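Below are the structure tokens for one structure; questions will follow.
Here's a slice of the assembly, chains where they normally sit.
Residue numbering begins at 1 within each chain, and the chains themselves are lettered A and B in the order written.
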Amino acid sequence: MYPLSAGLYAPRNRWYVAARSSEVSRAPLERFILNEPVVFYRTEAGEPVALAGRCPHRGYPLGRSRIEGDAVICGYHGLRFEADGRCSHIPSQAIIPPNCRVKAYAVVELWDWIWIWPGEAETADLARLPDHQALGLTDPAWIKRPPLYWQVEGRYQLLNDNLLDLSHLTILHADTIGGGDVAGTEERHEEGEGWVRSLRWIPKATVTDWVRKSRGVEGEVDREIMLTFIAPGFHHGHDRYFPAGSDPVKDAPMLDIRIFHAVTPATLTQCHYFASSAVDPATYALSARFPPDPASAIRIFTEDVEAIGEIERLLGAVGEFQELPLRSDVHALRGRRMLENMILAEKPADAGALRSVS
Amino acid sequence: MYPLSAGLYAPRNRWYVAARSSEVSRAPLERFILNEPVVFYRTEAGEPVALAGRCPHRGYPLGRSRIEGDAVICGYHGLRFEADGRCSHIPSQAIIPPNCRVKAYAVVELWDWIWIWPGEAETADLARLPDHQALGLTDPAWIKRPPLYWQVEGRYQLLNDNLLDLSHLTILHADTIGGGDVAGTEERHEEGEGWVRSLRWIPKATVTDWVRKSRGVEGEVDREIMLTFIAPGFHHGHDRYFPAGSDPVKDAPMLDIRIFHAVTPATLTQCHYFASSAVDPATYALSARFPPDPASAIRIFTEDVEAIGEIERLLGAVGEFQELPLRSDVHALRGRRMLENMILAEKPADAGALRSVS
């Protein structure tokens, strides 16, 4: 489905961020992941659990049910499902049919968020998780912002597309992180197994008042913006400011902001969006002088969330359309193709293909 | 459609409760019945009338029109339809085409509610109405509660299923009419022409504080729960409490509550729910000491209404699913099969089958 090719939705055998750690507790949380209801909760030991969110007996949502011990008890007829998905108790009968179980998803809690593998748990491949230590997320030297979360009223690839084409910074975020020359600066594209990267070096960058105030940047600066997309839904990169005339390879930035975005399909036309950032201690010291303004950060992301919602609104009202590709889309289109190939590689089991689209 | 077999919706040549008596007046009431708009009102003599709710001329809802004498006057161009559905006046012409009429439904007012026969009125069979005298509803010796009403955001068979499997009392109504041992008690199934019955005898029943307080039950008790489903949408039964050690056949209960539920398809994914109860004078004397709490009764039904809404929500979001049948479903599945056979018996006219489902 648009903006992917007809019939393609999302790969199942990959990791996606499903929730912030703080959202998953001893009370059940219902969240749609790749168009399936999932119930999230924690065991008594604090381990996150994700089970298929619909009771196989009569279809009552386990996300509206009760947690007891390490299990979820269906709120309708009381079937008890353990953290591994196995049914351990049926109030109305002693024998438990062996097929009475719900899918247990592989989940991994790393840093402040929880990853889910929508495919079969046995196939979950830990090696495919982004390296949180290398990213700085689990490195105590880096100062992180707790992730923010939005449920976006638009299909996930629209948000991936947004992050794959940073030329939008100049317009959509003109008053905050934009700066007039992001769109006009040549983009360097790199790619590897499962990822694509965009790099821009902007000498004597135009810097908005917002950046100057919230990030403590003064005088003439050079700027480097990098964003790496790890398909199907993780983006990490940095936004670096250097004294004017620097060499981005040899010189150290005076301000180094690492940025993290996670995009997860919720329903066919909605997605989950998680965003965070981290700064090194030197940057943090700067920020301490110019305290970061959480409201401002929220404002930037909200601009993206609303833009995606607007595009989805027109898709819903008048249907798909033929895009006009620009030069700035080369990077994004490679990212899309990589994603489509991931989905197609999951066939012939049709795992990642769209199963029910109107 | 789920939970019935594909293509099956509801039988037309049966009685359904359409409204409480108090809802039908000299002002028109629009209500969807089996996915058709119907207008209900009373004649000057007070007789209830049900006519097809869409004017055949230009489709204006008669339920938004005006009652005059025994007729409804379409609010758009003034066509006047008598209580028998015949058009008696067209403001813009003298001659009334013979096919200018709306369907007049057979309706019967019994006790405090009004029954409708969605099939052709000529085929309406009064012998198929439940015997209200035998049920205690029209027996002055029994003290009745006026029926409650909900429009439920779920397809009607989900609510029939709910009432056909009382093992849900233990969980969904754990704090009110549940008691821990309903689900665990062997169910006796009986059936006959057009009905199925579930019976449970629970010696030394666990009784909730709610029952003790609201119904004045003290000490150890035996409990008998019976519910009879008269397809397609009427359920009656009793909830009886005996001194511990009683014989349910020979001994008299100290508390005998008769319960009545009526379930009527509204649209494909909504239904009407009517519920009432009755007690004998002895029970009523008890209740007088422990006054019944209407808010509590409403709370119980609301638990069911919300559960059905939750199941429908998932059906709407992610579609149908394959149920896992349990032993406790034997009774319900027989009820469903009876209902499906009723629908199939109405073919080849396709009367009861689903005519337009997306």
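Quick notes
Criterion: contacts are C-beta pairs under 8 Å (C-beta built on N, C-alpha and C of every residue); 3 or more make two chains touch, one makes a residue touch a chain.
What you see is a predicted model, and the numbers here were worked out from it, not measured in a lab.
All protein chains share one sequence; of the complete assembly in this entry, 2 are displayed, while the total copy number is 3.
By our rule, only the chains that are shown with their structure count from here on.
Averaged C-alpha coordinates put the centre of chain A at 47 Å from the centre of chain B. Listed in rising order, the residues of chain B touching chain A in the complex are 161, 165, 167-168, 170-172, 183-184, 307, 310-311, 313-315, 317-319, 321-329. Those residues of chain A that touch chain B in the shared complex are 32, 35-37, 53-54, 56-61, 64, 73-78, 90-93, 97, 99-100, 267, 356.
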